[in-house]
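Structure in structure tokens, see below.
As you look at this complex, bear in mind that one protein chain is not there, while each of the others sits in place.
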Amino acid sequence: MVFANLQQLWQMDGHGPYVWFSFATSAIVLCALVFESRRRGRNARALAAAAARRRRAENQF
Amino acid sequence: MGTSTVMFAVLRRDLQAALRRGSEWSNPLLFFLMVCSLFPLGIGPERQQLAVLAPGIIWVVALLASMMATDGLFRGDYDDATLEQLLLSPLPLYPLVLAKTFGHWLVSGLPLSLLSPLLATILQLPSEGLAVLMVSLLLGTAVLSFIGAIGAALTVGLRKGGLLLSLIVLPLYIPVLIFGSAAVKSAIDGMAYLPPLAVLAALLMAALALAPLAIGGALRISVDQ
Amino acid sequence: MANWQWFHKWGSPRWFYQFSGRLLPWLAIPALLLLVGGCVWGLAFVPADFKQGNSFRIIYIHVPAAAVAMGGYMLMATAAAVHLIWRMKLAAIVMKSAAPIGAALTFLALLTGAVWGKPTWGTWWVWDARITSVLILFFLYLGLIALHQAFENRDAAARACAVLAIVGAVNIPIIYWSVEWWYSLHQPASIKFVGESTIHPTMLRPLMATLSGMYLFFGWVLLLFVRAEIIEREKNTRWVQALVSGK
Partner (left out) sequence: MSLSPPDLKLHNLYSERDERVLFAGLSLSVSAGDVVQLAGPNGSGKTTLLKVLAGLSSRYEGDIYWRGENLITQREDFRQHSLYLGHGSGIKAQLTALENLRWSCAVRGQHVADADLHRALTKVGLGEFIQQPCYSLSAGQQRRVNLARLFCCPAQLWLLDEPFTAIDQRGVAEIEQWICDFADNGGMVLLTTHHPLSLPRPLRRIELGGAS
């Protein structure tokens, strides 16, 4: 590793806050994209399931 | 009937309609005049400061005035259902849309450019830049009209199209703004102003060739709601 | 018509749903490995840049985000052309789903670019050619998303956005070139914002890792968005309902 210890890695000679902030926000945004896609998937499946129940209910009468 | 006569007929009607209703061509001009005279009140009356900012100010305000004018380009025809007749013509849509947008430029962009020397003197623009300012605006506002017409065609069927039009079209206006104001600045600094003007002319040729295709397609989509 | 068979088959949402289902793991795992591995490699195992110090490490997230955001726009323009020419519903879904992802990545590129400017230039916002172009790309994305939401009817929205996406894609090279020219006009002698070629090869390798990781990530999330949209649009069909109740 280029840095002697974790403390130096965190400090990065003063540039640490900028670097870690950038990577943190990037991680947050990328994870948000994945969760959003999961959420849309769940909603869509819920709609489809409701449509399926309606269809089954119609078929019985 | 040849295409050119049809184009001339479309152009004639739009000019007649616009000239009969003064507001259509006077509003962008008044907007241009008023907003340009706001800047000295905001920035301060010093000559040197204004002279440096004048090209940018005039070009940005001309761009906004041109964009405001394009919103009404197809909306009037959409509301009174004459746009349908345009779309149902056996002739290709390309020349009709070209004539219509050119007519719109005659009513909005041209008077703006001819008025620009007056604004330039108000904003203390050095005299070397006046001629180039007018030429750059003549070319630039034509390109802005064609790009704005694409946005107008896309949003004509929407109720609140005005604001959305600006969001769609402003990014596409940026190259015209860059080369327009650069031409005037280099004329003032005594540098070569022909290259940026040449680029503006090239952008105009590209817009003349390609924009009507997008405008026609967008109109057919908007009417097809 | 036989040779067009695969094209229409490929365009059917049902076939695409199954095909993409098998593809998901092959995108997700390498994407996460490359992204996380590349970042760790760039953060801790690469020497600092002698001029800029450690702040250059932001490049490992800034450049991939900007590059993939641009690639995403071009993908949208291609899907738009396919939708306008062949009226393929799937292309409309791909275009609609790619817009938010591209916008998010462009925002990320802007944010990391601004944060990078602070230690390097001393100000939060630098009117540098690359950052300005990314800002304009962000406006183009917002314009597309706003236009799509303005239409009540989904089909009209898709076709209108397709026209705008193609017009935007034609304009992007002109915008990027004019911003470069504008930037060089005002600061001819200034150092260029660190371009890939100028940095040392050992610094370059992690960038290749995160860049390819970001492309794979984009593909993965795009497929997730598209699959969700397919389920939502085809919710009244038998195959979707069987699929859903079968689960």
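Which chain is which? They are A, B and C, in the order written, and residues in each are numbered from 1.
We take it that contacts are C-beta pairs under 8 Å (C-beta built on N, C-alpha and C of every residue); 3 or more make two chains touch, one makes a residue touch a chain.
What you see is a predicted model; the values in this text were computed from it and never measured.
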- Message: In the complete complex, the chain left out here touches which of the visible ones?
- Response: B
- Note on the structure: Which of B:Val60, B:Leu87, B:Leu106 or B:Met134 touches the missing chain? It is B:Leu87
- Would you indicate which residue among B:Val10, B:Cys36, B:Leu98 or B:Leu133 is in contact with the undisplayed chain? B:Val10
- Item | Identified contact with the non-displayed chain, of B:Cys36, B:Ala54 or B:Leu96 | B:Leu96
- Item | Absent chain, residues of subunit B that touch it | 1, 5-6, 9-10, 13, 16-17, 20-21, 76, 79-82, 84-91, 96, 223-224
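The rule we apply is simple: only the chains that are shown with their structure count from here on.
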- Message: Building nodes from the protein chains and edges from chain pairs that touch, which of line, ring, star, complete or other describes the result?
- Response: line
- Task: If you tally contacting C-beta pairs, which comes out ahead, A-C or B-C? Let me know.
- Result: A-C
- Distance between the centres, which are taken as Cα means, of subunit B and subunit A, whole angstrom: 44
- Which integer distance in Å separates the CA centroid of subunit B from that of subunit C? 32
- Task: Using mean C-alpha positions as chain centres, tell me how far subunit A is from subunit C in Å, no decimals.
- Result: 16
- Residues of subunit A touching subunit C in the complex: 1-3, 9, 12-16, 18-19, 21-23, 25-26, 29-30, 32-34, 36-38, 40-41, 43-45, 47-49, 51-52, 55
- Item | Of all residues in subunit C, those that touch subunit B in their complex | 84, 136, 139-140, 142-143, 146-147, 150-153, 156, 159-160, 163-164, 166-168, 170-171, 174-175, 177-179, 181-182, 185
- Which bits of subunit C are touching subunit A when the two form their complex? 35, 39, 43-48, 53-55, 57-58, 61-62, 65, 100-101, 104-105, 107-108, 111-112, 115-116, 118-119, 217, 221, 224-225, 227-229, 231-232, 234-236, 240-241, 243-245, 247
